[in-house]
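Heads up, one of the protein chains got dropped from this complex, but the rest are sitting where they should.
Just so it is clear, A and B label the chains in written order, and each chain counts residues from 1 on its own.
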Amino acid sequence: MEIIKGVPLTSYILLCSMLFSIGVLGVLYRRNALVIFMCIELMLNSVNLLLVAFSRYYSDSNAQVFVFFIMAVAAAEVSVGLAILMMIYRNTKTTDIDALNKLKF
Amino acid sequence: MITQYLFYFLTFTAIFCALLVVFSKNPIYSALYLIVTFFATAGHYFLLNAQFLGAVHVIVYAGAIMVLFIYVIMMLNLNKEVEPHKSNIIKIAATVCGGILGLVLIAALRETELGEITEYSNNGIGLIEKLGNVLFGAYMVPFEISTVLFLSAMVGAVFLSKKNIH
Partner (left out) sequence: MLSLENIINGIHTWLNNTFDPTLALTCEFVLLGITAIAIFAVLGLVLVLMERKVAAIMQIRKGPNRVGPFGMFQTVADTLKLIMKEGLTPDGADKVLFNLAPFIVMIAAMLLLAPIPFAKGVQMWDINIGVLFISAVSSISVIGILMAGWASNNKYSLLGAMRSGAQIVSYELSAGLSVITIVILTGSLQLSEIVNAQQNGWWIFKGHIPVLISFVTFIIAVTAETNRAPFDLAEAESELTAGFHTEYSGMKFALFFLAEYINIFIACAIGATLFLGGWMPFHIGNWEGFNAIMDYIPSSIWFVGKTFFLIFLMMWFRWTFPRLRVDQLLNLEWKYLLPISMLNLLVVTVMAIMGWYF
């Protein structure tokens, strides 16, 4: 159970920053709206992990409550976002985000 | 000692599968790799003794969110053939941008002053008794507002997926 003694907090920070930048990379790299959505989930997830690590290393349970709220927001966001995606697919027959350029000036 | 090995194993799994989420051609493979990443994260939570959050994480992400994703992918029948392709220039630019962001983050955070980690004792931070007290004490109002958020999300999702609304 004594993770604190074996692994420094810096390892967690490095892991989470790597996961976060992979999420950003995915948003830039892919054109499929669903995969972009997944990468956003990945970014939220890395922040969650970092909050939990901080809360464990500094013995503060407030951070874990924030993680709980982030999860709630993520669940709500996914349900609305996927509904929007379904509507987009119904109208344009594609999930390619480059097809959504009607508002482009 | 064993926790250290577990940490490195889970870290490797998480990062490897996160990369595969981005680079696999088929959206359903992306979703499945993302599930593996989430399980690795849940393992990290259990290592950090945040058992409640670990279980909730599995329920919310692996049980609900990813099932929704897989469901939508199946319903739209997305596969390798209909996957949109970006030009190589954009792909290279994206990789460079992501890499630079990661590099900057790691370089900046590597040498940060982290303050003193004083308490080494296992005082049950992530256990459900303590979390419950905090959640229903100091965070009572945000908790109740999150229920309103859920209600609005539910109404929004139902409204969006209805067909002809005039």
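The rule is short, and it goes like this: contacts are C-beta pairs under 8 Å (C-beta built on N, C-alpha and C of every residue); 3 or more make two chains touch, one makes a residue touch a chain.
Remember, it's a predicted structure, so these values are computed and weren't measured experimentally.
Although it is not drawn, the missing chain touches B when the whole complex is taken into account. When the whole complex is considered, the residue among B:19, B:109 or B:127 that touches the unshown chain is B:127.
Only one of B:35, B:48 or B:135 touches the chain withheld from this view, namely B:35. Across B:67, B:104 or B:145, the single residue that touches the chain missing here is B:67.
Among the residues B:4, B:51 or B:161, only B:51 touches the chain that is left out of the figure. Even with one chain removed from view, chain B keeps its contact list with that chain: residues 28, 32, 35, 51-52, 55-56, 58-59, 62-64, 66-67, 70-71, 74-75, 127-128.
In the analysis below, only the chains that are shown with their structure count from here on.
If you average the CA atoms of chain A and of chain B, the two centres end up 5 Å from each other. Those residues of chain A that touch chain B in the shared complex are 1-7, 9-11, 13-15, 17-26, 28-32, 34-35, 37-39, 41-42, 45, 48-49, 52-53, 55-62, 64-65, 67-69, 71-80, 82-87, 89, 94-96, 98. Contact residues of chain B toward chain A in the complex are 1, 3-4, 7, 11, 14-15, 18-19, 21-23, 27, 30-31, 34, 37-38, 41, 44-45, 47-50, 52-53, 56-57, 60-61, 64-65, 68-69, 72-73, 75-76, 78, 82-86, 91, 93-95, 97-99, 101-102, 105-106, 109-110, 112, 114-115, 117, 119-120, 122-123, 125-126, 130-131, 134-135, 138-139, 142-143, 146, 149-150, 152-154, 156-157, 160-161.
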